[in-house]
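One protein chain is absent from this view; the other protein chains keep their places.
Here the chain labels run A, B and C in written order, and each chain numbers its own residues starting at 1.
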Amino acid sequence: MLVLRPKTKFDISVEAEITPELATKNLKEIENFQIYCGNRTLKLKDLFEISKQGDEKKILLEGDFSKVKYIGFGMDGGEIIVKGNVGTHCGALMKNGKIVIEGNADDWLGAEMKGGEIIVKGNAANLVGSAYYGDLAGMSGGKILIEGNAGNYIGDKMTGGIIEIKGDAGDFIGTEMRGGQIIIHGSCGFVGSDMRGGEIIIKGNFELLPSFVEKEGFWIGDVNVKGEGKIKKLQ
Amino acid sequence: MIEVELVTGRTLEQGATVEEKLTENYFYAVNYIELNEEDFASLKLKDGDRVKVKTKFGEVVVFAKKGDLPKGVAFMPLGPYANIVIDPNTAGTGMPKFKGVRAKIEKTEERVLSIRELLEVI
Amino acid sequence: MNIVCTFCGSVCDDGIYEEGKVKRLCKLGSSKFSIENKQRLKAPLVDGKEVSYEEAIEKAAEILVNAKRPLLYGWASTANEAIRLGVILAEKLGGIYDQCASVCHAPGVLAVIEEGLPGGTLGSIKNRAETIVFWGANPMEAHPRHGVRYSISAKGILVKDRKHRKVIVVDVRKTKTAKVADMFVQINPGSDFAIFTALRSILNGNENAVPSEVGGVKKEQLIELANILKNTKYGAILYGLGVSQSRGRDRNVEAAIKLVQLLNRFTRWVIWPMRGHYNVVGAGEIPAWEAGYQYAIDFSRGYPRFFPNEFSAVEVLKRGDCDAALVVASDPAAHFPAAAVKHLKKIPVIQIDPYINMTSLLAKIIIPSAIYGLEAEGSAYRMDGVVLRLKKVVDSPYWTDEDILELLLKRVEELKR
Partner (left out) sequence: MLYIKNGIVVDPKNKIKAEKMDIFIKDGKIVEEKDVKKSECKVIDASGKLVVAGGVELHSHIAGSKINTGRVMRPEEMRYVRLVAGKFRACVGRILMNAPAIGYEYAKMGYTTAVEPAVPPIGSPHTHEELDSIPMLDKLALPVFGNWHLVLKFVAEKNIEKLKAFIAWALERTKGFGVKVVNPGGVEAWMYGGNMKSLDDKVPGFGVTPREIILSLVEANEKLKLPHSVHLHCNNLGIPGNYTTTVESIKLASKFSNDKRQVLHITHVQFNAYAGDSWRNVASGAAEIAKAVNSENVTIDMGQAIFGPATAMTGDAPFQFTLHKLLGARWSNKDSEVESGAGIVPIAYLPSNPVHTVQWAIGLELGLLCDSNKVVIATDYPNGGPFTEYAYVIAMLMSKKMRENELKRVHQYAQKATVLPTIETERTLEEVINMTRSLPAKILGLENKGHLGIGADADVAIYDMNPLEVDTSSEFEKVYKVFKTALYTIKGGEIIVKDKELVKEVWGRTFWIDATKKVDPSLIKQDLEDYFKYYTVEIENYGVDEAWMRNPQRIKVV
């Protein structure tokens, strides 16, 4: 297992594409792992205290990582535990493994995620499980659980997998969704615009768009794309 | 005190003075809020009176005017006064929400800060 | 002599300049050319002290080269030549390029990424559009001559005049433009998206999905509007900040574009944003060809990346994620939310601008520049992407933005070597 702690409070954001794979490398490789801070190219050891405890494919991030981006980007197995907040693009393009964030997550959490699991104990920001600009599909597999609230644009163009939000979510949930499931225990804004498939299940209030029709206790749409997505009330 | 949906926008005066920001002309072009006539009356306002505009994001004192607006909608010219109270969250888009924020309006005797003073308190 | 107006996105090119007086232009254009009212510096200032251009630029170069993440912001009110240098400067510095659209029409760019932009030039609208819908746009105040020159009462070759054209305004308040329209549809704030969606449902033959009222508009009126749109030979939706700055932002624009795509299955419609500053389009077009994106471009890794949720100036400042700023031809201190201005007050700010403004009050270095269209020549993009050549009609002691940036870029390259 690899344990990282920020040496200082970061003013300028840091980009560190750390995946659990790194924990299996030797200490020197880990220390010299390339990271970025603004326009400077640095080594992991320049900004973080590093301690390696065995070869387990696991990373423990202790402290405030809210300005550290791309944690677990594209990871394919192993585990990352963040004892604090985490920056943007965490777990984006993830294929396998597990990320647990004990604090809050920033935008693009699990964007275009393909598999694995992300758990956020706090809140998540916007674009959770969404497609990156111009791409045709968002999250396609795996599971994201947010125990707090989430922001706007959740599960854009989602084709598979599950996003579950225990609190409230923002506006535009499951836009152009084609498959998979979004479960919201709290309330949210507009839901399912241009949805073709998949399910959005909501316990609280939400705003139904004038492009869904009621059918046997749930709503089906979006009629503008001849969609067969379902919006259901969570019982 | 009333609650309104606050929108901001361009005006001809704001535009015509936008390249002379530290002048009185600009000051008067951007330091007011327009309220629907009924809303205006309900606060017992007369022209030249000042109101405090409060939102989740800040508060600012400006002059009150009557405007051709639906009840419950208020308008401020875009500029530094409005920018104290609009919603700065960009919600994943990069764009703050300049239009459409819940605001509380109350009559006040506090004075309207100058542009320089406004920058000081930010 | 003929002048090209450098105030709003209409870039009216029929102005006349005679002995210090302008003719034909609107109130905004006239104010632009009335420089006697404007507060301008005599010379560049560094920490409040007058210095030469060379000294100010030298100091600016040092600040920028030493910064880990400089923000280069503004660009909507300068010439193409300066913008191009600005993009290259951002690339050399490994900084961030962002421009005024990011607090204006940039959500429209996100919508274009989703759906494209079925549009046309102003000349196409003027000559062909039988129906014009101003949605969340108030040109009578923001673009005062737009109506006469390009839209409301413009005389076209195919659509002759105002009598042959229907003007519809959709807005949350009865604006000056609404007062001259044939039809005003008043909507509740934040309901644009739902209304665009309802119109699509109606046009798609799914009226049953539309409830009796959407966003404060009765279903009957929505059906009436949908019928007008559908039965127009050639129409244009011209949308303003009411769409891009309110709830829904980019999604509002996207829904509007989807509506236009649908309308083109029945007849011809185009859609276009009512861009604000005279060259805000150039501030996007030039980085697009130089770096692939229009705004919110980060070069910290040596190549451009685009993430407005992180790299737009407001976000960068709110996140405290920059340690120096170069502001060119813009006034973020006046036009950004307070939460963003806070950080701007903490970092060294270099300003290049013809006028003193609110940003000048917090800038470390202020470099005064010539006014394009009056004191300097260059090119600019009208709101519809048509490039016009800005004229120089009077001499001035000021360097142009292009001159200043050229030297700044040169000094930055030398310092980085």
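Criterion: contacts are C-beta pairs under 8 Å (C-beta built on N, C-alpha and C of every residue); 3 or more make two chains touch, one makes a residue touch a chain.
Not measured: the values here are computed from a predicted model.
J.: Give the labels of the shown chains that the missing chain contacts, considering the complete complex.
T.: Visible chains that the missing one touches: A, C.
J.: So one chain is hidden, and I want to know which residue out of C:4, C:168 or C:363 touches that hidden chain in the complete assembly.
T.: Within the whole complex, the residue contacting the unshown chain is C:4.
J.: Based on the whole complex, identify which of C:51, C:113, C:180 or C:223 touches the chain you can't see.
T.: Answering carefully, the residue with contact to the hidden chain is C:113.
J.: Hey, which of C:6, C:124, C:279 or C:357 is the one touching the hidden chain?
T.: Counting the whole complex, the residue in contact with the absent chain is C:124.
J.: One chain is left out of this view; which of C:191, C:294, C:330 or C:400 touches it in the full complex?
T.: Spelled out, the listed residue whose C-beta touches the missing chain is C:294.
J.: So that we can see where the missing chain sits, which residues of chain C does it touch?
T.: Answer for chain C: residues 2, 4, 13-14, 80, 84, 88, 91-92, 94, 109, 112-124, 126-128, 149-150, 155-158, 233-234, 261, 264-265, 267-268, 270, 284-286, 288-294, 299, 301-306, 379, 381, 385-389 touch the chain left out.
J.: So that we can see where the missing chain sits, which residues of chain A does it touch?
T.: Counting over the whole complex, chain A touches the hidden chain at residues 132-135.
Everything that follows uses one rule, which is that only the chains that are shown with their structure count from here on.
J.: Just how far, in Å, is the C-alpha centre of chain B from the one of chain A?
T.: The mean C-alpha positions of chain A and chain B differ by 37 Å.
J.: Using mean CA coordinates as chain centres, what's the chain A-chain C distance in Å?
T.: Inter-chain centre distance comes to 33 Å.
J.: So which stretches of chain C touch two or more other chains?
T.: Answer for chain C, listing residues that touch two or more other chains: 110, 247, 309.
J.: Listing for chain A: what residues touch at least two other chains?
T.: Residues 107, 126-127, 171 of chain A touch two or more partner chains.
J.: With touch defined as at the start, can you tell me which chain B residues reach chain A in the complex?
T.: 91-93
J.: Using the touch definition up top, name the residues of chain B that touch chain C in the complex.
T.: Contacts found on chain B: 5, 7-12, 15-23, 25, 57-58, 67-70, 73, 75, 78-80, 83-84, 86-88, 90-100, 115-116, 119, 122.
J.: Show which residues of chain C lie in contact with chain A when the two form their complex.
T.: Checking each residue of chain C against chain A gives 67-69, 93-95, 110, 113, 193-194, 197-198, 200-201, 204, 206, 208-211, 214, 247-248, 251, 255, 258, 262, 299-301, 306-307, 309-310, 319-323.
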